[in-house]
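Next up is a structure, given as structure tokens.
The complex is shown incomplete by one protein chain, all other protein chains being positioned as in the whole.
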Amino acid sequence: MSAPTLAGLIGAALVGLGLYGLITNPQPLRKILAFNLIGSGVFLLFGIIARKGAAAGFVADPVPQAMVITGIVVAFSASALAIALVLRLFQETGRVTLRPDASAGPPANGADT
Amino acid sequence: MHVTALAFAATAGGFLLVLAIVLPVAGILLSLVLGGRHAERIALVLMPAGVGVAIAIAVLLWRSGKPLVYGLGGLPPPLGIALRADGFSAVMLVTAAMVISAAGFFARANFGTPQGVTEARAPLAFWILLQAVWAALNIVFLGGDLFNLYVALELLTFAAVPLVCLDGRPETLAAALRYLLFALFGSVFYLLGAALLYGAYGTLDIVLLAARIHAEPAVWVAAGLMTAGLLAKTALFPLHLWLPPAHANAPAAGSAVLSALVVKASFFLIVRLWFNVLPTLPHETASAILAALGSAAILFGGVLALRQERLKLLIAYSTVAQIGYLFLMFPLAAGAHPWAADAWSGGLLQTLSHAFAKAAMFLAAGLIAESLGHDRIADLRGVGPAMPMTVFAFGLGGLSLMGLPPSSGFAAKWLLLKASVEAGQWPWAVVMLAGGLLAGGYIYRVLAPALSSEGVHLKAPPQRNREGVALVLALVAVLLGFAPPAFFEFLQIGRVAPIGGLP
Amino acid sequence: MSLVLDILTIMAICAGAFFFFAGTVGLLRFPDALSRLHALTKADNLGLGLVVLGLLPRTGSLFASLKLVAVWALIQLAGATAAQLIARAARRKGPAP
Partner (left out) sequence: MSVLQALDIGLAALVLAVAVWTIFAREAFAAVVGYVAYGLLLSIVWVRLFAVDVALTEAAIGSGVTGVLLIGAAARLREAEMAAADEQPSEPQRFWASFLCVLVTLALAGVVLSLPDPAPTLAPEAAQKLAGTGLGNPITAVLIAFRSFDTMLEKVVLVLAVVGVWSLAPDRYWGGAPGAPRAARPESTLAFLAQLLPPFGILIGIHIFWVGADEPGGAFQGGAILAAMWMITMMARLTEAPPVSSIWLRLALIAGPAVFLATGVAGVAMASGFFAYPAGFAKPLILFIEAFMTLSIAVTLPMLVAGPPRRLPRR
């Protein structure tokens, strides 16, 4: 049970757990949390591939590790945009729900630019 | 390996590929710093230049007959990233440049910075996001590395989501949030598949992967995850819930770009994945599943479009249906059969014709909604005589969706039809005909009241040049139907002959 | 000489672990937020101090030991501030949290 194999199992479990949270939890904030969980599971996967790819004097393959750093920053900006949307939705409607209300389209009377 | 040397000789026109990306990215950065009216001017200057670069790439590719390649950082893959342009990407580059330029010129009236204000929120955001969508599309069409394509997909998502809720109404915020969650789910599963491919083969470059991949569990799971992720972003049938509210609520120019191009980017990657990365994989079952989902999308989208009371929602559901046609290409275009080339050309032409036709229809619907103050289909009586050019553009676009003879939609569907009959897979043919009937149904539902002769009161008569933009797009959708056979050979450039053959 | 240092390290780290354990038990057993905070901050800071003390002889260079002490000082600072803020929030929210 070397560290990479263990981390691989954790990564797979995190992806499954995050997917469950993303599907079943109705609250958008919890869905964003679940999305971050899946993201960290995927990055763990890159991590063990890097560790198993240790060669040429490096303790790990630098290319997937660089991808993980880029991935973490992109995942953060995704969470930032999603959180800003949730807060604005809460500010506008007082509720935070993804359920489309009756008129999912533009209002019947307002001119739509 | 001979493949590496052959595939990565940086061709002469390589720098054009870089220019196609640097222009919009520089535009984004300059527009944010200069702000105000400069953002609009920068965008309107860069767009024609971008169309020129895209056409130059297409001409160069046509003359060389081989995909253009450019290694970034002076490093060939696998360590560096390569940009590749083949027939499909060159054609999509030109389409993206034209549709975005049209949307930009159309949107000048809605998103001009008002007088007396140095800078307003919606105009600045719109022009930056429009250039960002364009930059992301160019990178998706030219990217040669799967992780680079992941970052491009994220750039596309961050540019498209704020476009949906640009006017800030509550239902647009809910639609944008649902779109963002689906898009994030899609890109994280795409990344998961890419991670598995890197773990198995040590590279993420498309050409190198194609040479190394053979059928094994890791590749099947990776392909399944990546396809599922990309299907969520393409809004194919079971995963289409986010599309109608998102595309219907965006501003007119925004929904034209979203429906015509943004949805096609992830479809482009599915084609890249199954035809360029995994040609050596037995694909019968996967293609059958994709085509079955496509058929369900055609029928489901068509029926739902028939039942909509708002014009923009009807067009959005028609997008869900027309996307289904694209996936009929997978079982027919794969394999070294005589009809494969026709199916490939048919699928690509359907992508182009839907891009132009749907952009024209959304712009026309935007004009109608502005002039009448609403877009309820029931109350569209007499809008035809009042706004002839707009309704004519809408009708031409509808022609292409229905697949009636003079339009490119007809040529694309005819090629797919011919291929499915030759291949003996007749269910796809039946579905296509049913889809055509449904499309006819919902287009008729709009045109019948519109062309009735009753007078209607227009709040504000539409501007002539904006109607012209919608009409030009619709005409291009029709003219593509008369494309010479050379055009279809152009589409074949860079297409990986399946089962182990490489260009 | 190194034997004495080793014994010192083992002793210090065991004591530190014990204080961490005590802090956690305090967190679980004590009735209200303020007493839990009390248990946590006291036990954990002391525990951390002992663990750092135990590790000091084992670090190779002086610079690494300074880094360890800096880590301990920063955690003290952050811990104290956080405890203050939580205590103020708990008191403002009402007697029985």
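The chains carry the letters A, B and C, assigned in the order they are written, with residues numbered from 1 in each.
The definition used in the following text is that a contact is a pair of C-beta atoms (placed from the backbone, for glycine too) under 8 Å apart; a residue touches a chain by one contact, two chains touch by 3 or more.
Computed from a predicted model, the values in this text were never measured in an experiment.
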Inset, instruction - Counting contacts across the entire complex, name the shown chains the missing chain touches. - result: A, B, C
Legend entry - Full-complex contact with the absent chain, from B:13, B:78, B:251 or B:494: B:78
Legend entry - Where the missing chain touches chain B, by residue: 10, 14-15, 18, 22, 25-26, 28-29, 32-33, 35, 70-75, 78-81, 118-122, 125, 128-129, 132, 135, 139, 147-148, 151-152, 154-155, 158-159, 161-162, 165-166, 168, 173, 192, 196, 199-203, 217-218, 221-222
Inset, instruction - Just the residue numbers, please: which parts of chain A touch the chain that's not shown? - result: 1, 3-21, 23-27, 29-30, 32-34, 36-37, 40, 43-45, 47-63, 65-70, 72-81, 83-88, 90, 94-97, 99
Inset, instruction - Mind listing the chain C residues that contact the chain we can't see here? - result: 74, 77-78, 80-81, 84-85, 88
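One rule holds for everything that comes next: only the chains that are shown with their structure count from here on.
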Inset, instruction - May I ask you to sort the chain touch graph into line, ring, star, complete or other? - result: other
Inset, instruction - Provide the C-alpha centroid distance between chain A and chain C, rounded to the nearest whole angstrom. - result: 33
Legend entry - Computed distance of Cα centres, chain C from chain B, in Å: 57
Inset, instruction - Express in whole angstrom the distance between the two chain centres, defined as the mean CA positions of chain A and chain B. - result: 25
Legend entry - Footprint of chain B on chain A - complex, ascending: 15, 22, 28, 31-32, 35, 38-39, 42, 45-46, 49, 52-53, 63-64, 67, 70-71, 74-75, 77-78, 81-82, 85-86, 88-89, 92-93, 97-101, 103-113
Legend entry - chain A contact footprint on chain B (complex, rising order): 79, 110, 147, 150-151, 154, 157-158, 161-162, 165, 167-171, 173-178, 180-181, 184-185, 188, 191-192, 195-196, 198-199, 202, 244-245, 248-249, 251-252, 308, 310, 312-313, 366, 369-370, 373-376, 459
